Every structure is written in structure tokens, then in C-alpha cells.
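First the structure, in the form of C-alpha cells, and then the observations on it.
The complex appears here minus one protein chain, its other protein chains still in place.
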Amino acid sequence: MPYISTKTTVTISAEKRESIKNKLGKAIELIPGKSESWLMISFDDNSTMYFKGSDAKPLAFVEVKLFGKASQDAYKNLTQAIMEILEEELGIQGDCIYVKYEEVSTWGWNGINL
Amino acid sequence: MPYISTKTTVTISAEKRESIKNKLGKAIELIPGKSESWLMISFDDNSTMYFKGSDAKPLAFVEVKLFGKASQDAYKNLTQAIMEILEEELGIQGDCIYVKYEEVSTWGWNGINL
Partner (left out) sequence: MPYISTKTTVTISAEKRESIKNKLGKAIELIPGKSESWLMISFDDNSTMYFKGSDAKPLAFVEVKLFGKASQDAYKNLTQAIMEILEEELGIQGDCIYVKYEEVSTWGWNGINL
């Protein structure tokens, strides 16, 4: 039950979105037990954001929310993968991206909680 | 101090929004001690989302944030209620909805923290 939201100042074309979605679907496998079969993704582009008091550079704030827990190693690998994806696809530099993790203990799907 | 955000791919008309808001205001009572008198709600419709790699079906990601804690039974009942509301009002199927819970220990209102 992972969820990855990407909020960014840049415009994401339909083509880029599809490509990022596919790459995130692969990257989530870096977390043991997680895969695209349970991954929900959202994109908020053209957002109003600042980093270090400035909006001069392209920025992104990514939130990874997942049911349960994972190791620090797994999170490190996912952070690297997400930054590579956003740099390749949208030209956002790694030092302009935050990736924030949340381990969730109560998560509902299809009328039940996990 | 509960907060429920609904992010969905579908369009929510003003009429539907009012109806969902009213129903969520009732549903929050499934959490002991919570009621519409302290409930804040937000809607983000027409969002760009994918689930299981696809954007073919209507999707929703609901976040329930609340001050303090509640029992698993209470959360289960709220998950069921939220899914019924979104299915009835927006035609989103329960297997296309995630409801994620967050128990919050620091929450500010009107200049003070709870």
C-alpha cells in the first residue's frame, strides 16, 4: 500500500507523466514487498513553491507514504532512484528536491483496514 | 481536531461536494469524541493520479488526520463509511480508494497547541 505524491513547480506533460509513473512503478520495488500492483501515485505540477527563500530553480517535494516499515537502506535506494527520475525527466536537480517518508500503521482499502 | 482531505481524479460538482461534506460530518462521529464541530475538510478534484500503473478508473486518496488516537474498530468503521460515501456520491469503487490515517500529537488552533 504505498503512495507517492509529487508536487513540483514545473509543468509535467502527459508524456513525461506516463514515463515518470512507469519509472516510479519500478523504483517502488526497492522497498521489499512493495510493487506497482499496490502503488497509487499523484502529480501536482505548476505548484507555487519556494526553497531557501527563492523560487528561481525548479523544485519538487515528494512524499512517500507506505503501510508498515522498511529499512534505512531501502529508503536510501528509493531516494536516489526518485531523484534520478525527476532529474532525467523534468530537469530538477537533486539539491532542489525533498523526499519525505511516512510509515503508516492504519491504511484502508476496499472497506477494510490493513 | 480532525481533518479529512479527499484527492480524486473525478470532478466534484458543488452539489455533490455539499452532500459529501454533510456525510463526512456525520461519519466522523464514528471516532469517539470527534464531531463536525471541529472537522476541517478539503477537496482536490480533477487530480492526476494512477493506481496499479493505470488511470483508467476513477481514483481517490483520502487522508484522515486527527489529534490523539482512536481504536482500530473506530478506524475500520470510518473507512467503510468513507468508501460508501465516495461510491454513492462519485461512483468510485472501494478497490480504487485508499484511506490513510495519521494520529497527530501536536496540533495548533487559534494561537494555541493541543
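We just call them A and B in the order they show up, numbering each chain from 1.
Methods note: a residue touches a chain if its C-beta (ideal position, glycine included) is under 8 Å from a C-beta of that chain, and two chains touch if they have at least 3 such contacts.
None of these values were measured; they are calculated from a predicted model.
Touching the chain that is not shown, out of A:Asn22, A:Ser35, A:Gln80 or A:Asn110: A:Gln80 (per the contact rule at the top).
Think of the hidden chain as still there; on chain B it touches residues 1, 3, 12, 17, 21-22, 25, 36-45, 65, 102, 104-113. Against the chain not shown here, chain A presents residues 7, 47-53, 59, 61, 72, 75-76, 79-80, 82-83, 94-95, 97-102.
Heads up, the rule we're going with is that only the chains that are shown with their structure count from here on.
Mean C-alpha position of chain A lies 21 Å from that of chain B.
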